[in-house]
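Removed: one protein chain of the complex. Kept in place: all other protein chains.
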Amino acid sequence: MTTPSDRVGARAGGWASVAIAILFGLPAAAQTGQPASAYKAPVISDTGKLKGPRQPIFFRHDIHARQDQIPCLYCHSTVTISSEPGIPAVQTCFGCHQMIGGSTPSHQAEIKKVRDAWANRRPPEWIRVHSLPGFVRFPHQRHIKVLGTDGCITCHGDVRQMPQVYQVSTLTMGWCINCHVQRNVPRDCTLCHY
Amino acid sequence: MAEPQSSRVSYDFVTRAIARTLGTPGKGYFALLATAVALLGVGIVCLLFLLRYGLGLAGYSHPVYWAVYITCFVFWVGIAHSGTLISAILFLFRSGWRTAVYRTAEAMTVFAVMTAGLFPLIHIGRQWYFYWLIPYPNERGLWPNFKSPLIWDEFAIGTYFTVSTVFLILGLIPDIAAVRDVATGWRKKLYAICAIGWRGTNEQWRHFTRGYLYLAALATPLVLSVHSVVSWDFAMALVPGWHATLFAPYFVAGAIYSGVAMVITLLVPIRKLFHLEELITVHHFENLAKLCLLTGLIVSMSYCTENFVAWFGGNPHEREAFWYRAFGPFWWASWTMNICNGLLPWLLWSKKVRTNILGLFVVSIFVNVGMWFERFVIIVVSLAGEPFERFANATYNPTWADWGIMAGSFGWFFMWFLLFVKTFPAVSISEVKEVLPAPQRGKVAAS
Amino acid sequence: MKLVNPLTAIFHPPPTPGVLAVFGHLDTTVDAIGRLHAAGHTDFTVYSPIPRHEIEDALDQPVSPVRMFTLIGGISGCAIGAWLTLYMSYDWPLVLGGKPIGSVPPYVVIMFEMTILFGALSTILGILFNALFAARRLGTVAYDPRFTNDKFGIFVPSQPARAGQVESLLRGAGAEEIRRA
Partner (left out) sequence: MDRRRFLTVLGATGGAAAAASACSAEPTEHLVPYTVPPENQVPGIATYYATTCRECAAGCGLHAKVREGRVIKLEGNPESPINQGRLCSRGQAALQGLYNPDRVTEPMARGPNGQWQTLSWDDAIARLQAKVKEARGKGIAFLTGLETGSFGALVDGWMREVGGRHVTYEPFAFEALREGNRLAFGTAAIPWYDFANARYIVSFGADFMETWLSPVAYQNGFTRAHAFESGRDGSMAKYVYIGPRLSLTAMSADEWIAAKPGTEGLLALAMASVITNERLAPALPPVDAARMRELLASYSATKVADAVGIDAPVIRRLAREFARSNGGLAVAGGIAAQYPNGAAIVAAVNVLNYVAGQVGKTVKFGPDQALDAGSFKQLTALVADMSAGKVTLLLVHGANPGHSLPAAFSSGLAHVGYKVSFSSYLDETAAASDLVLPDLHPLEQWNDSQPRAGVYALQQPVMQPVFPNTRHTGDVILQVSGKAGAFKDYLQTRWRTLHQRYGRGQAFDDFWNTGLQHGGVYTEAPTRGVRLDPGVARLTTQTPAASQDVSLIVFPSIGLHDGRGANKPWLQELPDPVSKITWHAWVEVHPETAGKWQLANGDVVLLKSPHGAVRAPVWITPGVRPDVLAVPTGQGHRAYGRYAKDRSFNAFELLSDQPTEFGGRAFAVGVTVTKTGDHRRLATLEGDAREQGRGVIEVLPLAKARELKRSAHPFEEEETPGYARKALDAWAEAQHEKASLGNYAGEHPRWAMAIDLAKCTGCSACVTACYAENNLATVGEDLVTRRRQMSWLRIERYYTGGEGRAGQPVGAVVMPMLCQQCGNAPCEPVCPVYAAYHTPDGLNGQVYNRCVGTRYCANNCPYKVRYFNWYNYAEPGGEWESWPDPLNMLLNPDVTVREKGVMEKCTFCVQRIRGAQNRARLEDRNVQDGDITPACAQACPSEAIVFGDLHDTASLVAARARDPRGYHVLQGLNTKPGITYLARVVHGDVRET
């Protein structure tokens, strides 16, 4: 059994803001005028020791989400309205990284990959980390509606602490059900399976 | 009780005669075994195709969702019944004649249940998930549905298999000890292990006889329940032709009927091949034939009742279903069933037929065929005739996948059976001795 | 009851001293049992190829405790069946065809089958436990292979000093053969 989107491989990416906003937009922290967090992401030299799959571009959630305090929804913008959270388009990345080139050589090398992807129109093929078992519908929007836009960590763990994203929850049925039972929300089969 | 055996039959004779059956097999035996294994091979190949491509290879159609596989399942479960009947129920009734035939019947039971148990696994759509029917703790937090007759089936068949197996093994222990004490070579070692230290002491017999009695007492309701539960697979559904309170006794009688016929079918060649004419006599066959006649009459009665109720009940769906059975496109199956099961047993009223081994053999084969068709008619014809939604009814044509796996099931059954009769005593040594007069010296005190 | 390591008991039994008599006939065996009783012997082993009421009656043993195994097994099986069905139904209650969640009539089938299953298995355990493993002096007493064929036997454990007396008693009862172990 496959879901149709699997069959045609349509793991389409994100619906982002229009290019103008990205080009002139700055990280949210800077926009709101709040001081950047005191957290300074460490330089990681040995990436082999990090948990989680190695991605084509060493994208660091800890730098973007913690050090720079970019909210999750800046990139995963459809999570509040759609079942799909949305993988940001290269355009979104490039919106900032057109100007931000990176401070260390290793950062610069990774950011160059983004710029190349934009220039060559070849988006990176991210390795999927959070993969639900087959044949489950997970409407992100309803969960975010209840848990709030910071509720991502409930299932994804505190991605802000992760230089490289790895799976924290088992995402098995028992795990889902456990939460549904605890919160006294329905656990009717056809809420997720159809 | 009448003296069934000739006078030269003594304890020693019994031991020797039965131990002799365990000797090196002849060419005929190997030919039979090879045939059985070949049939099994055919079944396995068909099954592999089925697993790879799906159940579509079998002849199912839209309303006929159960067909030859479930027919075979019920057929084999039915076969399994006479074994326990003869070994447990007749044991409780203290019928002496059972002793010569019960081991074969019991072995047949175990192997028939083994065969039957395969079919529900083969026939489900996703065979690799069969274990979802077992209540085991899992990460999904899901349990099976105990309201489903299929789960009852699982428990009934599982229990039946377990109980009939231990019953067979328990009965075998004193006999294995007996052959251990006369055997030589590797067989002696094998039997020494299998006999687990049996010596026939008064202590052992004391616990054994008591335990055996209780097992028989437990197996008796079990044997009646198992085919009742199988019948409820159908009776619990609302398909006209299935939905009948009559089904439990009807199925149990049918099961014993077919089982006894199968015992006759198996015993005739065994008696011949193993030269057991003096242990298994015409008297035994006659008794089996009488049992066959009795259950056959119950089955015929059930047929009549079924049709009468369909007519008398006035339910148009029921009437339709039974009309379709008799005169629809599957009339040949229904009439095969009626003639083989309803008319043929009347031959057994005649003592001539009952005491004619060859005649009995032929009748028993017809009964087996008839009983297979009974299940086919109940399952396939009731579904194909679909009287609720006239628009949805359709016909059914079995394919090679149906026949192949059915042949495989016969191969599987006979393979085990043939291996058994050459490995373990196929006639109970100790129980045959039980019905012999014990050696007495006469006036002991005087000497 | 003393538990013996079953493997040792089956394969390497240390012999018990005593007298083994082989009988060719049932009535002589029964007679010998009577005489042994009369002589005050209570602790002896009788071999027979088949169970005979005559021997049982002569021995006058208590009823086998196997029946308790059957009873307890059956009751616990029934209880397990009830627990299995009811607990699992209520653990994730799903409505099916408008039937109750814990619907007892269908569950009776499961309870019944579990009663039989557990009853039968514990009966078997009872037999094995009592007849083979928990039996006194299992496998340590003298034995003759003909006992499973057509001979009866009586083994009377006795110190060598008293063996002669037992021997003559058994011979008097009609033993065909007598051996000392």
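Things to note:
As written, the chains take the letters A, B and C, and residue 1 is the first residue of each chain.
The definition used in the following text is that a contact is a pair of C-beta atoms (placed from the backbone, for glycine too) under 8 Å apart; a residue touches a chain by one contact, two chains touch by 3 or more.
Source: prediction; values computed, not measured.
For the omitted chain, the shown partners it touches in the full complex are A, B, C. Checked against the full complex, the one of B:V9, B:L22, B:L39 or B:L55 touching the unshown chain is B:L55. As for the chain not pictured, it touches chain B at residues 53-56, 59-63, 65-66, 120, 123-130, 132-133, 142-145, 147-151, 154, 233, 236-239, 316-317, 320, 383, 386-394, 397. On the side of chain C, the interface with the absent chain consists of residues 90, 92-101, using the contact rule stated above. Interface residues of chain A with the unshown chain, by the touch rule above, are 1-16, 19, 53, 78, 80-84, 86-91, 117-118, 121-128, 131, 133-135, 137, 139, 141-142, 145, 181, 185-191, 193-194.
Keep this in mind: only the chains that are shown with their structure count from here on.
Between the CA-based centres of chain A and chain B the separation comes to 62 Å, rounded to the whole angstrom. Centre-to-centre spacing of chain A and chain C amounts to 70 Å, using the average Cα coordinate of each chain. Residues of chain A found to touch two or more other chains are absent.
Across the assembly, chain B contributes 141 as residues in contact with two or more other chains. Partner chain A is touched in their complex by these residues of chain B: 138-141.
By the touch criterion given at the top, residues 170, 172-175, 177 of chain A touch chain B in their complex. Those residues of chain B whose C-beta lies close enough to touch chain C in the complex are 10-12, 15, 135, 141-147, 149, 151-152, 155-156, 158-159, 162-163, 166-167, 170, 174, 177-178, 180-182, 196-212, 214-215, 218-219, 221-222, 225, 229, 232, 430-431, 433-434, 438-442, 444-445, 447.
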